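One chain of protein is taken out of this complex; the other chains stay put.
A, B and C label the chains in the order they appear, each numbered from 1.
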Amino acid sequence: MVDLSVNLAGMEMDNPIVPASGTFGFGKEFKDFYDINILGSFSFKGTTKDARFGNPTPRIAECSSGMINAVGLQNPGVEHVVKYELPEMKEYFNKKVIANVSGFSVEDYAYTCRILDKEEQVGILEVNVSCPNVHGGGMSFGTSPECAAEVTRAVKAVTTKPVFIKLSPNVTDIVSIAKACEDAGADGICLINTMLGMRVDIKRRKPVIANTMGGFSGSAIFPVAVRMVYQVAKACNIPVMGCGGVSSAKDVIEMMMAGATAVQVGAANLVDPYVCKNIIEALPIECEKLGINKISDIIGVID
Amino acid sequence: MVDLSVNLAGMEMDNPIVPASGTFGFGKEFKDFYDINILGSFSFKGTTKDARFGNPTPRIAECSSGMINAVGLQNPGVEHVVKYELPEMKEYFNKKVIANVSGFSVEDYAYTCRILDKEEQVGILEVNVSCPNVHGGGMSFGTSPECAAEVTRAVKAVTTKPVFIKLSPNVTDIVSIAKACEDAGADGICLINTMLGMRVDIKRRKPVIANTMGGFSGSAIFPVAVRMVYQVAKACNIPVMGCGGVSSAKDVIEMMMAGATAVQVGAANLVDPYVCKNIIEALPIECEKLGINKISDIIGVID
Amino acid sequence: MYKQGLFEVLSNDKIAKDVFKMVLKGDTQYITAPGQFVNIKLDGKFLRRPISVCDCEDDKLTIIYKVVGEGTEQMSAVETGSTLDILTGLGNGYDITKSKKPLLIGGGVGVPPMYLLCKKLVENGQNPTVILGFNTEDEIFYEEEFRLLGADVRVTTVDGSYGTKGFVTDAFPDEYDYFYTCGPMPMFRAIEAKAVTSGQYSFEERMGCGFGACMGCSCKTKYGSKRICKDGPVLVREEIIW
Partner (left out) sequence: MYKQGLFEVLSNDKIAKDVFKMVLKGDTQYITAPGQFVNIKLDGKFLRRPISVCDCEDDKLTIIYKVVGEGTEQMSAVETGSTLDILTGLGNGYDITKSKKPLLIGGGVGVPPMYLLCKKLVENGQNPTVILGFNTEDEIFYEEEFRLLGADVRVTTVDGSYGTKGFVTDAFPDEYDYFYTCGPMPMFRAIEAKAVTSGQYSFEERMGCGFGACMGCSCKTKYGSKRICKDGPVLVREEIIW
C-alpha cells in the first residue's frame, strides 16, 4: 500500500489533493458527484470582508488547454461565510478546510483573517495577494516583495493558524516575493494563481471577457507552475502548495517532485467534476509504477 | 480580393505573416516544403557576436498545447551569417528579412547590429533582450526598463534600419519596459518571447531539459501574448509585431485586432511545417467571412 | 442532481441552415424538467458546450444546435456510433405548474427547449400555443414536430419568406395566461414590451462549469445574484433586471 499522507505545515492530510479556491465553491456542488471527504482538504471560494457581486459577464473565455475567468471574487462576504457556509459545510465535509482570503487593503485581509481565525473548521489560511491594492495604485499586492510581506505580517498578527501566501505568477522575480513572505512569517507559499490573459471575439471585435482581461488557468499553465514551484521550493524553507494546470495523478507527482508538499487542482474541476476523485484513485497506482512507497518521499527530489 | 498588405515601420509586406526567430532557421529547411517567398518576411535564427553551440541536450520538452526549448541560442555567429547564410538565402528568398540579434552585453548587441546594418537584405533588426546580462547579475536585459532602454540606445546608435525590441513576457509590468524602449528610440516592439517553464521526467526524477528550465511556447501561451500585445499597443505609439502561440488565420486576426501590425508564428512551424503557407491561404477567406477588405484596417480595433 | 455519463450518438443530421439535430443514447434519469441543459465535452476543447434538452424519452436524448463556432462545427462532424462525455441534469428548467393556456415562444436555437416543454404541457392538457420565430425560411425547423404534439403552431419569419412576416410578437394569440420563452436578447426585449402576463425566460451565458461551482455565469436579479447554470437558466419575469 502506498502511503499518500502528507503533513502540510502541521495539518495532517490523508493525501496531497486540494481543490483550488474558486473552482470548488464551498464544496456543495461537488458532493453531489462524490463524497468529498476523500480529499486531502479543499480551499474554499476567495472570501472578502464585504459581499461582492464581482465583474460583469461574460466572465469566461476558452483557450487552448485552458480558460480565462474574470469572476472578480464574487462571494457572500466573511460574515455570511462564517454564519451559513461553514456550519452547512460541516454536514458534508468533516476535515479541516483551507480558507482562501482576498482583500483590497492590508486592513481588509486582517479583518477577514481575524474572523476566520476563530473557526475551528479552518486548518490553514490561504491569503491571495493577487488582488489589486486600492491604496497602492491598483497594482496587486503580489507584485512587490514589500506589499506581500506587509500583508503577511498583518495576517500573522491576527491568527495562530498556519498562513500560506498565495502568489501571482505575473511577476519578474517570484523568488524574491516568496522569500519576503517567508521572512515576514508565512508558514507556507501557495502558487500559482492565474496568469493574466486575454481573448478577442473576432466576430464582435471585442474582448471575449467583459472586463477585457482575466485570469488564465488550466493545463496550459502547468509548465510555468512547475517552474515556479521548483524555484520557490529550492529558495525557501517553508512548504509549498503547488497549483496550476494539474489534471492527473502524473501531474501531481511531477509537481511534488518539483517541490510541492500538497497539490491544488483548479480549472480541471470545472470540466471534469470527478477529476480529484480520479486523481486520488490513480495516485497509488502511478506511485507503484514509479517505485514510490510513501508520497512524501518525493517532495522536492529534483536537484 | 482582400488586401493583406501591411506596412511595418516602413517595411512594406505582402502579408503580415512572419515565421518567428529560432523556429525557421535561415529558411533553408522550409523551402523544401514550399516557396517561402509567399511570406511577409521571416525572422532568422537569433544571431550573436560569436558562434555558440548552445545548451546540452535534451533541449526540448513537450507540454499541453506547447513545448519547452532550451536551445541556448545556438548559431554560427554574425560573421558566418553575413558571409555564408545571407548570400545563400538570396537564392531562395527575395524579400527583406528580419535579423534577430541576441547578446550578453550592451557591446555585444551593438557589435552584431553594426555588422548587420550593412546588409541590404535585412529590413528590420529585431533585438532579443531576453538574454541574461552577464554584467548585470544574470537577470535578462528584458526584465528592467533601464537595461532594455540601454540596449535600444546602443543599437539605434549603430544602425539606420528600423529597430524592433523583442520583449520577454516574464515580467511584472510589460508596459513600462515597452515604453522605456519607445522612449529610447525603438521603431517597434516585438512580443512575446518564450515564457520560462519547466517539466520533470517523473521516471528519471530529473528535469526533462538538461538545463532544468527553458522557454515555453506554442498555442498554450496565446492568451498571454494577446494580452501583452493589447497592453503595449494601447500604451505605445510604435508598431507591435505580435508573437506567441499563433497557429491559425483566426489567431492572426485576433492578434491584429489586439494591436499587432504583423504577426509571428513560432513553434507551430516545427510541428506543421506548412502552417505559414496554410495561414496565408486561409487569411483572405477568414477576412471575407468577417467583412474585412483590408487587413490593416483591423490593427488595434479593440477599445 | 446532475451526472456525468457517456452517450452514444445515434444520429446527427442537418435539419436547417447551419442547424443540426443529434440523437443520443445514454442514462437520462437526471434530466427531470424541460428547459434543463446538458454540457458536452469535445476532443481538444477545454470547456464543455452547453446545449438545451430538446427531447428526452427513455434512454434517448435529442439536442438541436446551430454551428456558430469551433465547438459546434466539431459537433456537426461527430459520427454516428461515436461516444460523447456529457453532464446531464443541469439547470432548473421550466416550472410547468403555472398556467392553463400557456404561450411558448422560441426564437432560432431557442426553439429546441420549447419542444420538451410543449410535450409536457400537452401531456398535462395545458393546451399550449407555440410561436416559432426565425429570420428566413431556410432556418426553419421543427414546425411539423410541434404540430404532431397537437399544439397550435405559428411560424414567423423576419423577411416574410414563410408564415407571418415579422417578429414573434406579431403572432401573439389573443388569449394566453402565462408564457415561456427562449431565444435571443432582442426577442426577449420585444416580448417584455408586449407580454401582459407573467412568464419564464431562459437565459444564456458563457459558462465555466455549468453546475454552479465557478460563479462564471452570475447575473443580478431582484432577489440577489443568481447563477444562470444552476439557479437558472430559467428566470421568472418578476425577478429579472433588464
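Convention: contacts are C-beta pairs under 8 Å (C-beta built on N, C-alpha and C of every residue); 3 or more make two chains touch, one makes a residue touch a chain.
Keep in mind that what you see is a predicted model, and the values were worked out from it rather than measured.
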**Study point:** Neighbouring shown chains of the undisplayed chain, as defined at the top
**Key:** B, C
Study note, to complete from the structure: Given B:Asn15, B:Ser41, B:Ser64 or B:Thr194, the correct residue touching the omitted chain is B:Ser64
Revision key, fill the gap. Given B:Pro16, B:Pro169, B:Gly188 or B:Gly218, the correct residue touching the omitted chain is B:Gly218
Exercise for review: Against the chain that's been left off, what residues of chain B make contact? List them.
Suggested key: 22-25, 28-30, 32-33, 45, 53-54, 57-67, 69, 71, 74, 208, 218-219, 267, 269-274
Check your understanding: Please identify, in ascending order, the residues of chain C that touch the omitted chain?
Key -> 43-44
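Note that in this section only the chains that are shown with their structure count from here on.
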Revision key, fill the gap. Label-sorted list of chains bordering both chain A and chain C is none
**Study point:** Identity of the most central chain, Cα criterion
**Key:** A
Review point. Where's the contact count highest, between which chains?
Key: A-B
Review point. For chain A and chain C, what's the span in angstrom between their mean Cα positions?
Key: 36
Revision key, fill the gap. dist(centroid_CA(chain B), centroid_CA(chain C)) in Å evaluates to 46
Point to revise | Distance between the centres, which are taken as Cα means, of chain B and chain A, whole angstrom | key: 34
Practice item. Find every residue in chain B that makes contact with two or more other chains and list them. Key: none
